[in-house]
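One chain of protein is taken out of this complex; the other chains stay put.
Let's look at subunit A:
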Amino acid sequence: MNAFKRDKKEEEDGGGNPFQNLEKTTVLQEARTFNDTPVHPRKCSHILTKILYLINQGEVLGMTEATETFFAMTKLFQSRDVVLRRLVYLAIKELSSIAEDVIIVTSSLTKDMTGKEDLYRAAAIRALCTITDGAMLAAIERYMKQAIVDKSPAVSSAALVSSLHLSSVSADVARRWANEAQEALNSDNVMVQYHALGVLYQARKQDKHAVIKLVAKLIRYNPKSPYAGCLLIRMVCKLLENSNEGGELLDFIECCLRHKSEMVVYEAAHALVNLNRSGTREIAAAISVLQLFCGSPKPALRFAAVRTLNKVAMTHPAAVTGCNLDLENLITDPNRSIATLAITTLLKTGAESSVDR
């Protein structure tokens, strides 16, 4: 009966899910096709997709199974098919934590990361860094430094992000590659800028004076990337939290309230109301921005604003009173989280006079 129901459902879906009834053992058997020469790119891509889908569904591969599949997959490096190659990288990353002796693909990946094809290079770097251990790090260090300053943004970002992941393998990776990251920080690409700043912070976060120097230089010409802007605000907050001086830093955050990206404006407002250093003036400026966001057509923005106001209301209820009208409008918001947050905020700020409305 159940099977019948499922069939019916599949028919309604228009043919059903071609991946629905996959059996792990059958799919892994099919992986033997990888050993055929010449390689059939389309057929092998399809099998790899099925393997990746099974892993994604939570199917657990044993160590022997994973290792066998991994070794079969290494044969696919003979093919020059782009989709297939990219799927191989993806599978290397997925299997690297289960299979044994994954370092055998090191030379293939190093070849791809230094090759001509940009589409391969970025993805190969990320795959290579997932199989790299402490002992292998020295061997790829030279290539990684080159990749960080590469003119292709995809390659540069891939290398920067991978070096952050590698910090768990060797703690001083970020510090050793900081010079290259410093150069990447000047990139025009917004993501490269963001990733480079992340690596530089990781390299210097133990040394407060180095962070102060980095921040002082950056706040003069606010980074173009909104993501880097948010990260910079967080770095500034961290400094302000542990020091008594830094009026300049507080001014910088206030200045970010006028940034052209909403993301940065919200980050700055959120920072100001949560810093115990900010005075009435800064809090008032932040609240007026949040008040504007309360009327935004975007639910995420209204949510962000009312959630932050809810927090300020606990410490500075008087400062939030000015937003009461806006908050009252949000009580009937279709998003229940927003409505609930608005009500609890009003409970803290509302007076008897507003109960009638």
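Here is the rule we use: a contact is a pair of C-beta atoms (placed from the backbone, for glycine too) under 8 Å apart; a residue touches a chain by one contact, two chains touch by 3 or more; residues count from 1.
In this section, contacts and distances are computed from a predicted model.
Look at the chain that isn't drawn here: its UniProt entry, checked against "Light-independent protochlorophyllide reductase subunit N", "Thioredoxin-like protein", "Coatomer subunit zeta" or "Extracellular globin", names it "Coatomer subunit zeta". The omitted chain makes contact with just one of the residues A:Ala124, A:Val149, A:Leu231 or A:Leu250: A:Leu231.
Considering the full assembly, A:Pro299 is the residue among A:Gly115, A:Pro299 or A:Gly322 that touches the omitted chain.
Touching the missing chain, out of A:Met136, A:Leu164 or A:Leu292, is residue A:Leu164. Panel shows subunit A; residues 13-15, 17-19, 21, 42, 45-46, 48-49, 52-53, 56-58, 82-83, 86-87, 90, 93, 119, 122-123, 126, 154, 157-158, 161-162, 164-165, 191, 194-195, 198, 201, 205, 227, 230-231, 234-235, 237-238, 241, 262-263, 266-267, 270-271, 274-276, 298-301, 303-304, 307, 311, 315, 334-338 of it touch the chain omitted from the view.
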